[in-house]
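Mind having a look at this structure? Questions to follow.
One protein chain omitted, others in place.
A, B and C label the chains in the order they appear, each numbered from 1.
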Amino acid sequence: MEAKTAKQIDSIVIRFAGDSGDGMQLTGDRFTQESAVFGNDLATLPNFPAEIRAPQGTLAGVSSFQVQVAEHAVLTPGDAPDVLVAMNPAALRVNAGEVARGGTIIVDTQEFTARNLTKAGYRSNPLEDGSLADYTVHPIDMTSLTVAAVKEFGLGRKDAARAKNMFGLGLLSWMYGRPTESTEAFIRSRFAHKPAIREANLAAFRAGWNYGETTEAFAVSYDVRPAPMRPGLYRNITGNTALAYGLMAAARSAGLELFLGAYPITPASDILHELSKHARFGVTTFQAEDEIAGACAAIGASYGGALGVTSTSGPGVCLKSEALGLAVSLELPLVVVDVQRGGPSTGLPTKTEQSDLLQALFGRNGEAPLPVIAPRSPADCFAAAVEAARIAIRYRTPVMLLSDGYLANGSEPWQIPQPGDLPSIDPGFATEPNHETDDGARAFWPYKREPETLARPWAVPGTPGLEHRIGGIEKGDGHGNISYEPGNHDLMVRTRQAKVDRITQVIGDTWVDDPDGDAELLVIGWGSTYGPVAEACARLRKQGNSVAHAHLRALNPFPRDLGEVLRRYRRVVCPEMNLGQLSMLLRAKYLVDVVGHNQVRGLPFQVSEIEDALLIHLLEVGR
Amino acid sequence: MEAKTAKQIDSIVIRFAGDSGDGMQLTGDRFTQESAVFGNDLATLPNFPAEIRAPQGTLAGVSSFQVQVAEHAVLTPGDAPDVLVAMNPAALRVNAGEVARGGTIIVDTQEFTARNLTKAGYRSNPLEDGSLADYTVHPIDMTSLTVAAVKEFGLGRKDAARAKNMFGLGLLSWMYGRPTESTEAFIRSRFAHKPAIREANLAAFRAGWNYGETTEAFAVSYDVRPAPMRPGLYRNITGNTALAYGLMAAARSAGLELFLGAYPITPASDILHELSKHARFGVTTFQAEDEIAGACAAIGASYGGALGVTSTSGPGVCLKSEALGLAVSLELPLVVVDVQRGGPSTGLPTKTEQSDLLQALFGRNGEAPLPVIAPRSPADCFAAAVEAARIAIRYRTPVMLLSDGYLANGSEPWQIPQPGDLPSIDPGFATEPNHETDDGARAFWPYKREPETLARPWAVPGTPGLEHRIGGIEKGDGHGNISYEPGNHDLMVRTRQAKVDRITQVIGDTWVDDPDGDAELLVIGWGSTYGPVAEACARLRKQGNSVAHAHLRALNPFPRDLGEVLRRYRRVVCPEMNLGQLSMLLRAKYLVDVVGHNQVRGLPFQVSEIEDALLIHLLEVGR
Amino acid sequence: MTVEALPFPGLRGVPVAEVPATAKEYSSDQEVRWCPGCGDYVILKTVQGFLPGLGLRRENIVFISGIGCSSRFPYYLDTYGMHSIHGRAPAIATGLATTRGDLSVWVVTGDGDALSIGGNHLIHAMRRNVNLKILLFNNRIYGLTKGQFSPTSEAGKVTKSSPDGSVGAPFNPVALALGADATFVARAIDSDRTGLTEVLRAAAAHRGTALVEIYQNCPIFNDGAFEVLKNPAESARRLVRLRDGATYDIDGRSYVHDVRSASAESSWALSRLDDGSMARVPVGIFRRVERQTFDDQVRGNPARAEKGDDTAFFSLLAGADPWTVA
Partner (left out) sequence: MTVEALPFPGLRGVPVAEVPATAKEYSSDQEVRWCPGCGDYVILKTVQGFLPGLGLRRENIVFISGIGCSSRFPYYLDTYGMHSIHGRAPAIATGLATTRGDLSVWVVTGDGDALSIGGNHLIHAMRRNVNLKILLFNNRIYGLTKGQFSPTSEAGKVTKSSPDGSVGAPFNPVALALGADATFVARAIDSDRTGLTEVLRAAAAHRGTALVEIYQNCPIFNDGAFEVLKNPAESARRLVRLRDGATYDIDGRSYVHDVRSASAESSWALSRLDDGSMARVPVGIFRRVERQTFDDQVRGNPARAEKGDDTAFFSLLAGADPWTVA
C-alpha cells in the first residue's frame, strides 16, 4: 500500500454527535486536547440535552460536541461543521442540516436499523435514498469493527461496543494527523483499575486510526498546522474551570480563604464541583440547602474575613436577590457568579443566553447598585474572575460576574499564568479605631470611608476594639448606627452609587479594535459574543470593509470614555443574545441610537450571521 | 362672653405629633374624617417610626400625622404645617423646624419636664428660651385639663391622661369649625364595651372644644369652606384600603374568587388585613410562610381559576421574583402588588420611595416581561387595581401594581362607585378543544393564542377534555409541550414580549395636562409624585408660566403616543423618588434627553421644591 | 356535576366519573424521558395503575411538581398538571387545593426538591394539613443536576460536589414529618408495586396532607441505594412491614404500633428504627391521624356564608362615614 497524501488546510470544524450514552463529550474533549497539544488554536461548543439520558436513539437524546481547530487564531467553534461524525440516525437527523455543503459525514451504519430510523423520524434510510448527495458520506460499521478489534479482552458485546467512540476518535485523529500520546495516556489513567476496558479502549482507538491509514475509503489525510501563539505554557480550559481557578487565584493573591456557598444548578454546577476539589488551597465549598442560603453563607464568610463567593444561574439569582441587597447595604466583598442560561423561568437550562444583564443590574429592591463584569471567552473567565474579586475586595461590594452557558462549557487554549503573574491584592483589614469622637476618644466607625474609593473599612470579628454592628436598615453616614433621617438616606443612596461609579478608576478604557481608523460602523458587544463578533469583523475587513469592534468587560460602571467612543461612529450596532439589554443601557446613558441585533435561540451567534447583518449596516452607512 | 369671630381661609395644613403611644394617627384620622364629611378636599401623610413603640419621650418614638384641608382641590398633604400640635418635647423638636414661619404651635406643657426635655435633646425649655419667637405658641396643660375633665368617670390617672389626644382633637375641631358628630359616634362605637373610657374620651373631646370656645387664648376660629366636588357619594380612603377594594371589585366584576397569598411586610400588610375581613365576598386570604409561598399559592389559585393576587414590598418582590418568572412562562393571570418603601435591603421600612420600578421591570432571569401599573393617589389605587386585574385576566399575565408607602397610608376623599360603575370583565375560560390535529382530531392546545391579544386560553382543572400540562421549561408554540428547539425559543421570547406590548390596546393615550398649549417644558412623572407635581404646575401657571404635566399610569408598556408627546417639548424633566429610573427608560426608548429631578429621602416631594426646580428649567428654556 | 361520597374521605367533594378512565388513558402522549432503568418508571406505572381505582374524573385530578428528574412526572399523566419551579410545588398546590375543593391534588417531588430547597413549604403544608398527597421520590441524590449529594444522602458520600465526602447527617424524612406534626406519613419502595399501591390508596383516602416517601433507585448516579431492601435474600430480614396494632421490638422495648396515637409514640420510635444502616427499615404507614384540614377550614369559614350581594358590597365601599356632594 502506498503512503497516503496529506493535504494542507488552515482550519477545520468537526462535530461529534451521538446518543447521550455514546460518550460524545469525551470524544470531543479528547480530539480537542490532541489538537491543543499539537499547537492549533481552537474553540469548542458542547451541546447536550436537559434530560440526563433521554430514551436511547431518540432525537431528544442526541448529544454533540463541536470543535474548530486552526493554524490561526480562532475565536468560535465555527458556524457549520466540515465534518460530522454521527453515531446513530437521530444524531444524523439533528445535525446533518448544519453541515457545510460538500462536507464530510461519517456514520456508524450498524445503528441504521429500521427501528432506529423510525425513532429518528426517518421514513427511508438517508444513507440509501440519496438525500445526502451533497455530502461525502462515509458509512462505516464502527460497532462491528470495534467489537472485532476488542474481542481478545473478553468483554461482553455491550461493553465491547461501548468503545466505538474511541474507534471514531482514532479515525478522526488519523484524518487530521493528531498526536495520539495524550489520549493513550488518558485512557490508561482513566481505566487504570479496569484493565480489560482499558485495553479495549486502546485497541478501539488504534483500530480507528488504522482504519483510516489502511482502507481505501480515506484517500487523503489533512494537515492543520500549529497556530502561532505567544510563547508560553498552554492548556485547554473550559470557562467554568477557568472561572473557578480565577477565584482561587484571587483569594490566594489576597491571602484570603475562599468560601463558596452554592446550590447546584445547570450550567453553573461545575464551578462548585471544581472548587470542591481544592480544600488544600484554602477553599471551602458549602453546598447549601438553597440559593438563598448559599448567598447568605457567603456573606457570613465575608463578614468573617474570607472571600465569599456564590455561584448560580438566573433562577438562582432571583432567589439571591434579597441577600444581594443586604450585601450592598453591608458593603462587604462578595463575588456573585451568574452563569446565564435560557430563560425566563426554568427556560432552556442547558442552553446559553445573555438575558440576565438587566437582572444583574436592577434585580433588587431600592437603589442597590453593584458592579457587573463579564468575561468574553472561556479562558478569559480566569482574568474576569480575578478582576471581579479584586473589585469586590477593594471597594467592599458584591460584584456580579456574568458568564454564560457557552463560556461555561466551551473551551479554548489558555496561557497558564506563572508565579508572579498574579496581581497582589490587599484586603486591608481594619486593625484599629479610625475616628475621634467629640470628646477626643478613639472610636471605630464602620461606615467611615476611604476618600478615594469610598470603600468602608473591613473589620472582622476577632479584632479587639472594633466591635460594631451592621445591618440592612439604613445606616448613618460614618458611624453606621441605624438612621431614619431623610437627608442621611439621600446621602447614603448617592454615596453607594458614587462608590460603584468610582470603579472606573480601575477598569480602564473601553477595549476598541479599529485597525483602519476610518470605520463609521461600530459593533459593540459584551460577554461571549466576543468570538463571533470579532471573527465577523475580521472577515469583513478581509473583504476590504472598515468596521470597529468595542467589547465591554465592565457593564457597571461603564468605562469612562465609552460615551466618547460611541459618538465617534456614525452607526453603532449591538449584537446580543437577548432582546436588547445592553442596547437599552447605552441608549439611556449616552443618547446614542444604538441598534440591536438580537437573537434568543439558546445558541451562540454564527459568525456568518453577524457578518451578514453588519454588511447591511455597512451598506446603509455607505461604506 | 362675646361670640368669637371666624376667619375665612382657603386651606390649612395641620400636623399632629406626639409619642407613638399618644394616639396621633387616630387623632389625625378623626380630624381628617370630620373635614371630609364637612366637604373639604384633603390629603394626608401619616409618618411613624419603624419601632413598634420606641422608648417614651424619645426622638425615635415620635409619630405624626399631617393633613391639608382646603376649599379647593388638594393634591398633597402640604409642604409645611401651618399648625403643629406637639404632645411632648420630642414631638416639638422633631417637627418644629418644618412649621411654616408665623405658624401656630400648640403644646401640652405638662410634658415639658426637665427629664423629657433632656430626652428630646433640649438644653433649655424652648417654650421659655425664645427659640420659638417666630411662631404663635399656645402652651396648654392638656394633660391636666383632660384629667380634670374626666375625673367623674373614675379612671386611674394614666388612663385618664390617655384621653388628652381627644382634648387636642376637640380644640382643633373648634378652631376649624369641624362637625363633631362623626367623631362622637366613632368614640361611642369604638369603646362600646368600655363605658368609662368611652365617656372619658367624649368628655375630653368636648373639653377641648370648649377650651377653644371659652378661653381668651384663641381669639378667632377659622373657616375652610367645602371644596367644589363632582356630585356623588364620597368617603375618605387610604391607598391600601382602596387597593384592596379595587381588587375585590375586579374579581367581583369577573365573577371570580379572589385569592390573596401574602406574607406580612410594612407598608403592604394592611392590604392583607383588609382583604382578610371579606370572606363573605369570596375573598380568601392565605398568610403564607414566606413571600415565595405567597406568590406560589396565588399562582396555584389562578391556575384553578381564581384571581390570584400577591402583595408585598420590595424585599418581598426579591423573593417572589423566581415565581413571577414562572407566572410569565405559564401565562396565567396574577396581580402582584408592590407597596414600595425605602431601600435597598431592609432600608427604611416605614418610609416611601419609588425605587422598585426597574426591579418590577427587570428583576427576573431571562426575558420575562410583565406589565406594570402605578396609581397616582390614594384613591386612585382603586382604579389602578381594577385596571391591573383586568389586564392580568385579559392578557393572561402577571401584572405588577406599584404603589408606595405614601399612597398606602395617605388618604383623600374618594367618590364611591355605584353598582353599574364597575367594568365587566370576562374571564373567558376555555371550555372546549381549540385545535384540529393533522388527522382531524380535536385537541386542546394550551398555547394557541387569541390573535388580537396574543393571550393563551385559560383552561382550568375540572374542565373535561382540556387536560394539559404546563411548566416553566420553554414550551412549543401552540401545543405547549416542552421544546428545546432554537427557533421556537426565539419565537416564544418575542411573542411574550409582543403580548405585553399589545397591552397598549387597552391603556389609552398618555395623560397630559397642558392647558396653555404653548408650554416648552414638560414634567413627566409616575405614581405618587402626581400630587406635588400637579400642584407645583398649578402654582407655576398661576404665576404666568406655561408648563405641561404628563403622568404615566402604565410603565410597561408605555402608551403608544408617548414618544410623540415627549418630542413635543423642548425640555422634559422627570421628578422621581429614586435616582432616575423612569428617566432611564424614557431616554433609552425615545432617545429624548429627559432630565431627572431626584430625591431619595423617604418622604414625598414638597410642592415648593418641585416648583423651584421647575422654575430654573423654565428660565433655562427661556420662558 | 355528580358529587358522590366515596370510601375516600380525602376525596370528598371530588366528582366521580361515570366510567373511570383506564390506566392507559391516564398515560399522556408525551415520550417518557427518564434514563433506562430509572425507578421513576415503575412508580409511574404503579400510579397509572392505581388512579383508575379512585373512580374520579380525570379532569379533576391535578399533579403538581417542582424540578428534578422526578418532577417530570406530570408530563406523563393525562390529567391536569404543572411542572413548576424547584421546591415550590407544595405552596402552589396549597393555593390550588384551598380554592378548589373539587380537585384531587397531588404533589410529586424529589429529595432535593422537597427537603433541600423546598423544606420550608413541605413542613408548613404538613403543619397546616392541607388536603394534598405528596409523593417524595427519594433517590438520595440530585439526579437532574447530575449527581450531587442531597439532604438524604448518607454522610460522607463522595459525589461531584463532595469529592472529600459530604458533611452533615442526612434528614430522616419520616421523623421530620412527625416533628412537623404531619397527619399521614408513610414509606414505600419503587419496585414494590403492591406495597406502594396500598400506601397510595391510604394516602388518597386520608383527608389532609399525606406524605409518602418512596425509595427510588437512580441507576445513573446512585445505583443500588436500596438494593438490600429489594434483593429477596436480604429484604425479608431487613424490611419491617408496618401494620397498625402489630407489635415491634425496638431497642429492647416493645411497641404496639398505633398509627392513630396522638402522642405518636410508636410512629416516632419506628421512624428512628433505621439508623442509616438499613438493618431494619419500616415500610408502610407510620402515622394516620385526623385533624381538620386547612382547606376545609378555610372553605368552611362561616363568614363565607354571610350575604355578599351588591348591596353589601357597595355599602362596604361606602364605609362608615360617607358624605354626599350634591
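One rule holds in what follows: a contact is a pair of C-beta atoms (placed from the backbone, for glycine too) under 8 Å apart; a residue touches a chain by one contact, two chains touch by 3 or more.
The model shown is predicted, which means the values in this text are computed figures rather than measured ones.
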Among the chains in view, which touch the chain not shown? A, B, C
Filtering B:9, B:60 or B:229 for touch with the omitted chain leaves B:60
Missing-chain contact, candidates A:106, A:326, A:383 or A:582, resolves to A:326
Contacting the left-out chain: of B:146, B:269, B:355 or B:377, that is B:269
For chain C, which residues lie in contact with the unshown chain of the complex? 116-120, 123-124, 127-129, 151, 164, 167-172, 175-181, 250-251, 253, 262-265, 268-269, 272, 275, 291, 294, 297-298, 301-303
Touching residues of chain A against the unshown chain: what are they? 33, 36-37, 39, 182, 186, 226, 229-237, 245, 248-249, 252, 257, 259, 261, 278-282, 284, 286, 288-290, 292-293, 296-306, 308, 322-323, 325-326, 330, 416-419, 461-473, 481-482
Extract the touching residues of chain B with respect to the undisplayed chain. 51-56, 58, 60-61, 263-266, 269, 272-273, 276-277, 279, 285, 287, 289-291, 315, 345-346
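Everything that follows uses one rule, which is that only the chains that are shown with their structure count from here on.
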How many angstrom lie between the CA centroids of chain A and chain C, rounded to a whole number? 39
With chain centres defined as C-alpha means, what is the inter-centre distance between chain A and chain B in Å? 45
Would you pick out the residues of chain C that each touch at least 2 other chains? 67, 83, 85
Show the residues in chain B shared as contacts by 2 or more other chains, in ascending order. 322, 325-326, 471-473
